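As you look at this complex, bear in mind that one protein chain is not there, while each of the others sits in place.
Per-chain numbering from 1; labels A, B and C assigned in written order.
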Amino acid sequence: MGIKMQRDELQVFLEKEFPQVSGDFTVEDVSEDGVRVRMHVSERNLRPGGTVSGPSIFALGDVAVYLAILANIGPEALAVTTNASVDFMHKPKANTDLIGKVRLLKLGRVLAVGDVLIYSDGMDAPVARASMTYSIPPKRA
Amino acid sequence: MGIKMQRDELQVFLEKEFPQVSGDFTVEDVSEDGVRVRMHVSERNLRPGGTVSGPSIFALGDVAVYLAILANIGPEALAVTTNASVDFMHKPKANTDLIGKVRLLKLGRVLAVGDVLIYSDGMDAPVARASMTYSIPPKRA
Amino acid sequence: MGIKMQRDELQVFLEKEFPQVSGDFTVEDVSEDGVRVRMHVSERNLRPGGTVSGPSIFALGDVAVYLAILANIGPEALAVTTNASVDFMHKPKANTDLIGKVRLLKLGRVLAVGDVLIYSDGMDAPVARASMTYSIPPKRA
Partner (left out) sequence: MGIKMQRDELQVFLEKEFPQVSGDFTVEDVSEDGVRVRMHVSERNLRPGGTVSGPSIFALGDVAVYLAILANIGPEALAVTTNASVDFMHKPKANTDLIGKVRLLKLGRVLAVGDVLIYSDGMDAPVARASMTYSIPPKRA
């Protein structure tokens, strides 16, 4: 297919279109197979004991797959999440950034599917696995 | 089984144990079959156009099923989410609280399962459906 | 919306279009909210100890939600499953039919979502819960 948005373009798009999460995520790598995204973990992402919250892990999975889709279709489309499935497998390391590594598995006319392994930065075993389906609205003629 | 924690006890527990989300959720109803929880939607839950974010919907589903479990086993246990599956079905109403209605489907020795329909307050059709599995740690002797 | 296919019409449709599963399923009830479908459990659905296999439980969930969609849109469409999430909660009763009770949660232009509780006939607690998403192909002009 060919990448339609590079790392810096995705980062700018994210900050412009989603100011509510501005500063939370850094796009670290983009390739045809997927993207790698860092979540900068801060106080509001934490739960007692310093662990990263479930909704924060979900948010990283969601945004990372979304960016992998945009990298392949460009910024014009407004994809929306229709389904998410998450396995929480290990407790995240306290006060540590999360890294999401996406595989884009399907990029259809109507639906796109990706999955993502989420790691505490510097750890080998993933803390979570998520798969996400996005509905891609029809192109305006 | 019999309810082990009433509405006010769940509310106090939530605010004490999870100060990070204090004020976000109100326990509205508790019965043997489940609970009803309100999410007070505020600026940080929103996305462009005033819609409520996916991670916020996830957060409501997660906390609502957790509270339904606690209502039945009491405050001593530290249940952790192991799996979540979410269908996002309709766009939430702008700037409107969300209501989560939980059915507790299984309360086993090791695993508990509940599902939750999530509504924009005042709307008939659910905006999302989620099912959540929690691992219940063994009792300390 | 109004029901477009009644119980007998769904049964005839199922047997004609899916001869491979003919005789496996009986449509027991149809209403605007959903359908109830019985799976006639036979030797090939069983695993050691007489328990009903996971793929059989999946098959019942899949066909039951499919029939609930057809009941509402009529026989002309060819919906395909795009996502399924299943929680296996209790061991099914040995050598006993399964009953699936569907709630149709969304019937959109492109996607339909339903969930189903699956019971061993005569038991109170569900053995499994499943949610299914179907993609509905565009109408031929």
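Things to note:
Rule of thumb we're sticking to: a contact is a pair of C-beta atoms (placed from the backbone, for glycine too) under 8 Å apart; a residue touches a chain by one contact, two chains touch by 3 or more.
What you see is a predicted model, and the numbers here were worked out from it, not measured in a lab.
Only one of the listed residues, A:56, A:85 or A:135, touches the absent chain: A:85. By the touch rule set out above, chain A reaches the unshown chain at residues 83, 85, 87, 89-90, 105-106, 108, 113, 115, 117, 125-126, 129, 131, 133.
In the full complex, chain C contacts the hidden chain through residues 17-18, 20, 43-44, 46-48, 53-56, 58-59, 62, 80-89, 91.
Of the residues in chain B, those that touch the hidden partner chain are 82-83, 85, 110-111, 133, 135.
Just so we're on the same page, only the chains that are shown with their structure count from here on.
Chain centres were defined as the mean of their Cα atoms; on that basis the chain farthest from chain A turns out to be C. Distance between chain centres (mean CA atoms), chain A to chain C: 33 Å.
Per-chain CA centroids place chain A at a distance of 23 Å from chain B.
Distance between chain B and chain C, defined via averaged C-alpha coordinates, is recorded as 28 Å.
Touching of two or more other chains is recorded for residues 83, 85, 133 of chain C.
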